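Inspection log for the structure reproduced underneath, given as structure tokens.
Yeah, one chain of the complex is gone here, protein chain that is, but the others are all in their spots.
The first chain written gets the first letter, and so on, giving A and B; residue counts start at 1 in each chain.
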Amino acid sequence: MRDLQDDDARSGAGYNFAYLDEQTKRMIRRALLKAVAIPGYQVPFASREMPMPYGWGTGGVQVTAACLTPDDTLKVIDQGADDTTNAVSIRRFFARMAGVATTERTTEATVIQTRHRVPETPLRDGQILVYQVPIPEPLRFLEPRETETRRMHALEEYGLMHVKLYEDIARHGHIATSYAYPVKVEGRYVMDPSPIPKFDNPKLETAALQLFGAGREQRIYAIPPHTRVVSLDFEDHPFEATKADAACALCGATDSYLDEVVTDDTGGRMFVCSDTDYCATRREASETGDSA
Amino acid sequence: MRQDALSGGFADPPREAALVFRAALDAMSRPGRIVQVTGARGPAPLSPAAAALMLTCCDAETPLFLAPGHDGPALRRWVAFHLGCPLVPRGEAHFALGTWEALGPLDAFPVGTPDYPDRSATLIVERDGLSASGTRLTGPGIDGAAHLDLPDPAALAANAARFPLGVDLFLTAGDRLAALPRSTRLEVS
């Protein structure tokens, strides 16, 4: 390995299929099976040090590496886009290390690794959505101690979370959580859906399998297909999936999550789809917005 | 006999194990679904599906219980050569292999703790056949309802009732397998 030539490194020669050694993959695979069997519960796993920094998707990368087969077609998105630098970097990593086909099309992908978004196009049976998770513990910002939060999950003691959300309402008139909005999975575990905007929360109920990997925090969790996922709320303040009240300037979509783009220094701005594939597909089908 | 112990592994482990895992993951995330896994075989009565599953999931880090009927010199040698699992009694098993009858009552296996419900056994239950009929299943992974022919629905319903504790099952027959996680609710008639 030490004599690995640069060409080899570029081609992935000298490394195992999908980078991780088989023993590591078995360990992750066992954790994944338990995660699926206990939806929403965070399974501890012996996360490995990856060749990219913690916080940059090491959990997602390990889950993807443990799941990929040579037949897969991989899509990687960050902020909904395929061409953001970290998405490019991770996609290249797997193209090199697993030799898998890659795509930017949501519909063509069998495995999608994502950071911060759920694709707009509904996912189907046979697809796996792998989330990169920074802080898997939904109770962490209320209680920093792992020993405490573990006990709270064991006892299904989620009062603290409701108190926090209700304090928001008292102060602001609304729940002041706009992303990483906590959900309850199949009536049991409160779960952090990773920092997706709450607009994406309803999409957590899907026909696809959803896997969550937190490398630095050494946790894996899952939502099987067709699992009940409820965003926490109150009768008098029901959950609302919000987005900018505008249409995409490129494709005219009014149902997709929008990025705000600052166009000049005098307050000019426009809104475009965060999901670049969704937007491009619509434009190819000749849907146009004001700016196209 | 020697021959048996050394053969039957994957020809191309990284790729074959990946395909078997994906099939197993598919089965576990869609209870009732029957999938095909190939590429492995072990000494009788081990089914090719169970052999493939064990090559994919088990190693020196996973204590294994071999139920009577499966436990024997030939399979022990195969396990020692291909997996390296320590063989343990029911109560210490991460994985257990055998027929439903031989495995015995589910209570004997680790079901996890309230703090760590994942520290529970996975049972590989060898069957004569698998059929998507019989017990009605609902819950995570299932769009509406699914059906699976299960050995003892009442015992499995009791396992599901302990959620989030409980054991998880793979059912294997020939080169096919299905799964029943603890999260699946069973309709026992």
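Everything below uses one rule, namely that contacts are C-beta pairs under 8 Å (C-beta built on N, C-alpha and C of every residue); 3 or more make two chains touch, one makes a residue touch a chain.
Here is the rule we use: contacts and distances are computed from a predicted model.
One chain of the complex is hidden; its UniProt record names it "Carbon-phosphorus lyase complex subunit PhnI", one of "NADH-quinone oxidoreductase subunit B", "Carbon-phosphorus lyase complex subunit PhnI", "Tricarboxylic transporter" or "Anti-sigma factor". Within the full complex, the chain left out of the display is in contact with A.
Looking at A:G40, A:G60 or A:G80, the residue that reaches the missing chain in the full complex is A:G80. When you scan A:F17, A:Y41, A:W56 or A:F94 for touch with the missing chain, the hit is A:W56. Contact with the chain that does not appear here is found for just one residue of A:P39, A:G60, A:P119 or A:P134, A:P134.
The chain not displayed touches chain A at residues 1-2, 15, 21, 44-51, 53-56, 58, 78-81, 83-89, 92, 115-117, 134, 145-147, 172-174, 176, 178-180, 195-199, 216, 218, 242-244, 249-250, 257-261, 263, 270, 272, 274, 276, 291-292.
Here is the rule we use: only the chains that are shown with their structure count from here on.
Every residue of chain A that touches chain B in the complex is listed here, in rising order: 16-18, 22-23, 25-27, 29-39, 41, 43-44, 66-71, 125, 150-151, 154-155, 186, 188-189, 207, 209, 222-228. The part of chain B that touches chain A in the complex is made up of residues 13-15, 17-19, 21-22, 24-26, 28-30, 56-59, 61-62, 94, 113-118, 120, 122, 139-143, 163-164, 168, 181-183.
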